[in-house]
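For this depiction, one protein chain was excluded, whereas all remaining protein chains were kept in their positions.
To keep things simple, chains are lettered A and B as they appear, and every chain counts its residues starting from 1.
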Amino acid sequence: MLTYLIKRIFEMVPTLFGITLISFFIIHLAPGKPTDIFSELNPKITPEARERLNKYYGLDKPILVQYGIWLKKISTLDFGNSFSSDHRPVIEKIWDRKQPLLQRRLFVTFMINLLAMIIILLVAIPIGISSATHRNTFYDKITTTVVFIGFAIPSFWLALLLMILFGVHLHWLPIAGLKSMNFDSLPLSGKIWDVGRHLMLPLFVSAFGGLAADSRFMRSSMLEVIRQDYINVARAKGLPERTVIYRHAFRNALLPIITLLGLSVGGLIGGSVIFENIFGIPGMGQLFYMSVMTRDYPMVMCILTIGAVLTLLGNLLADIGYMLADPRIRAR
Amino acid sequence: MINPRPLTGLSGTVPIISAFLYNNCMFQLFSKRLFLILLILALSSCKRETAPAVQTASQNVPLVPAYGDALIVGSIAEPSNLIPMLASDAPSQDVAGLVYNGLVKYDTDLSVIGDLAQSWDISKDGLVITFHLRKGVKWTDGVEFTADDVMFGYQTIISDKTPTAYSEDFKQVKKAEVLDKYTFRVTYEKPYAPALTSWGNLVVLPKHLLEGKDITKSPLTRDPMGMGPYKLTKWVSGQELVLDSNHDYFEGRPYIDRYVYRVIPDSATMFLELQTGGVDMMGLTPLQYIKQTNSQYFKDNFNKYRYPSFSYTYLGFNLKHPFFKDRRVRQAIAYAIDKQEILDVVLYGLGSVATGPYVPNTWPYNPNVKEYEYNPAKAKELLGEAGWKMGKDGVLEKDGRPFEFTILTNLGNSLRMNTATIIQWRLAKVGIKVHIRVLEFSTFINEFIDKRRFEAVILGWQIGLDPDQYDIWYSGKTKEKELNFVSYSNPEVDALLEKGRRTFDINERKKAYFRMQEILAEDLPYIFLYVPDSLTIVSSRFKGIKVSPIGITYNLPKWYVPKPLQRYHIEP
Partner (left out) sequence: MANNTLRGLFWRRFKRNKLAVAGGVIVVLLFLVALLAPVISPYNPDNIDRRHILEAPGPDHPFGTDDLGRDVLSRMIFGSRISLAVGFVAVGISTLLGMIVGALSGYYGGWSDRIAMRFIDIMLSIPTFFLILAVIAFIGSSIWNIMAVIGLTSWMGVARLVRAEFLSLKEREFVLAARAVGASDLRIIFRHVMINSMAPVLVSAILGVAGAVLVESALSFLGIGVQPPTPSWGNILTLGKDNIEIAWWLSVFPGLAILITVLGYNLLGEGIRDSIDPRLWGRE
């Protein structure tokens, strides 16, 4: 098992490498050199700053050397300084050690995605199982339609409708941001409740959209499993259907879901651009959108790379989870 | 200088290309350029002044000023830099304006009054101004403010090392002297009409914190230290800036304890926040003003303010482009566009039609220039004269080249987008095919305007109260990044611009600028489209707001919330 793990981590290295390569390629997509807008056109840039930037990207060197330099820098988490007017190191802008966790963008995005994923699992698995066991019934059709609506509904549209309903008309929930004005004066429980209220709509929107994939996958995985011989054997033994489904089929059907979960990390993180923008949540997605619009290249590169690494880690965790859950692999 | 900058009531030293017409329109406290001469503004006769909406619930509360509560202002964008001379975006100006003061400022009647300067003397020839500063004013760290701080600011702004857009006015100064701790004197080479008004809030910097340091790297860019009514206490990137009142403010402690500048990048979300109480004050779009804020709920909880802005929106041509070199073509396009239609559709009538680079009801504005009524037949005729013949697919042609061009405008301003769409629609009717391209603002300015890579643009100018528009129209100001980016050149206009800025006689100036407007209306380097109104909404618990020609925020320190209506309790 340990060897598998080591092998798996070892395999990640070239992937990581490839991610940086693609990211690097994207910098060079922009018309002209990445420093153009900075040095030639921005009246606010001093020659020293231009110098710094040339040094950072090594733009006078051949492209392969540039890549090497960049790679070396980012391996120490040095993504350079933001092109925006605050000129702060980009890594500090997404993970500011001096700030509480809730004010670190990476943490905010990570937390919301993790919570969304948990909610998706908690809802999608039961739906998937029950619609598999009730295949082609009215119940199956309803859940199918509902989860598909969840997938098909444009998340920004749903977000708006919910904001209007719960925020403006009913006044039940706050509609934007992560915490209230008086957050600092609240006791701990109040703080949690406050953040929770702010997160309710974003989490709902995010989870509703992700339901379809997981519940459908669970359904087909379950269908697959209950066709297997050992399930028939279990049934033939006269075990009650509940036991058959939940004791025997469920655990085996769950395995592929773990892999899917790992794969869905990328989609969730990407989706955070949209709902963080609408709900005004100060996370990585919102920053990414702002950086993209202002062509803050170092920031874009940093978030792109970090997002990819997070996804990769998600996949790794999924694999480990799979391994722990699957006796066949465990045995190896 | 041409960074995204919403329209504020009064302009900076240099005209500003404005990006967002409606976002937080009027939050600038103090203007930077003031008039030299007292102006008589015909605003009293202005029909566009609107009384605040009826107050209901809160009316029973006695209007007794009280300390306390917080004002939450919504903004689309975040400040970039809080040293005023380094930033030209409106968010930065909004916040820095609360922290720093100038030597002089405008009064509500548009006269110049002292701010940090108690008084000033001007020599008979107008070339020497001596400022007598207030005594005993302290920076918020306790150090006394003196003439050295002004001198330091002046030296900083004219330094080549300082990347500022505002140095032009100060380069006119021949000599600056500190006569004593409280006296500062400047001498000009030639008469310079905008001289006095340039000593607004740009040039007063804490010397004791900045001397010998690289100003662009100073911590003050993120954590400013001034002597104004508020001081910054917290800046959470991408979310909010929190300012607490300066209890030692030299004009008295502001009533409102806290000013929160909330960054909400999406305007629809911001409007929803307004309704849920998350925002107390924001700029409205004409549509929001006209249609979305009339319910009983809004009448009970908010006051709306409407006042003319010092800005206009225009369609500018690249005069180097072969199509637009010909004046007849520009005039034809003017005839093909229905300005009133744009005003009605885009602004819902909340503004007026522009005829030149000044706004109606100000003294330099010439109401009698050539106007181009909507007349497509005339447009076609002029285009024919210029050699354009109707081609096969309904598009005009000349030498085998179809009349097709692209209008560029900036992202995030639905008013401009709609204006472009209407123009596209109208020009199609005379056989001109228009494409529209929307660009993110800084890219637009940096890569297209500054590089002159455009055929036509829709942009806006936020203009100063002083009519000096040398930078925009002077034929020598066409180099990269200079503001005459359409490459307009007319020797007579050049002479008039020079004449206008070199005399203090208001009648002489008026004559020069009136003539200039006549020429511009004939030449049409721009088609002047409309002058929008500023539209602001504020929660009705805030009292003491008075509309004036310079907006509403000029007296922000005097706003208050009566004790029973206070919403937030701020711990000292």
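Brief remarks follow.
Please note the rule applied: a residue touches a chain if its C-beta (ideal position, glycine included) is under 8 Å from a C-beta of that chain, and two chains touch if they have at least 3 such contacts.
Because the structure is a prediction, the values reported are computed rather than measured.
Displayed chains that the missing chain touches over the full complex: A, B (touch as defined at the top).
Which of B:72, B:422 or B:486 touches the hidden chain is settled by the complete complex: it is B:422. Contact with the undisplayed chain is limited, among A:119, A:186, A:239 or A:292, to A:292.
Across the entire complex, the residue among B:108, B:172, B:366 or B:414 in touch with the chain not shown is B:414. The omitted chain makes contact with subunit A at the following residues, 14-15, 18-19, 22-23, 26, 29-31, 135, 141, 144-145, 148-149, 151-157, 160-161, 164, 168, 212, 216, 223-224, 227, 263, 266-267, 269-271, 273-274, 277, 288-289, 292-293, 295, 300, 303-304, 307-309, 311-312, 315. Mapped onto subunit B, the interface with the missing chain covers residues 267-268, 285, 287, 291-292, 341, 344-345, 411-412, 414, 417-418, 421-422, 424-425, 436-438.
In the analysis below, only the chains that are shown with their structure count from here on.
Between the Cα centres of subunit A and subunit B there is a gap of 41 Å.
Remark: subunit B residues 1, 70, 72, 80-81, 86-87, 161, 163, 165, 216-217, 221-222, 236-239, 260, 264-266, 268-269, 272-273, 275-276, 278, 411, 440, 442-443, 446-447, 450-451, 481, 568, 571 touch subunit A in the complex.
In the complex of the two chains, the subunit A residues touching subunit B come out as 37, 41-46, 84-87, 93, 99, 103, 105, 160, 163-164, 167-168, 171, 174-178, 181-182, 185, 277-280, 282, 286-287, 289-290, 293-295.
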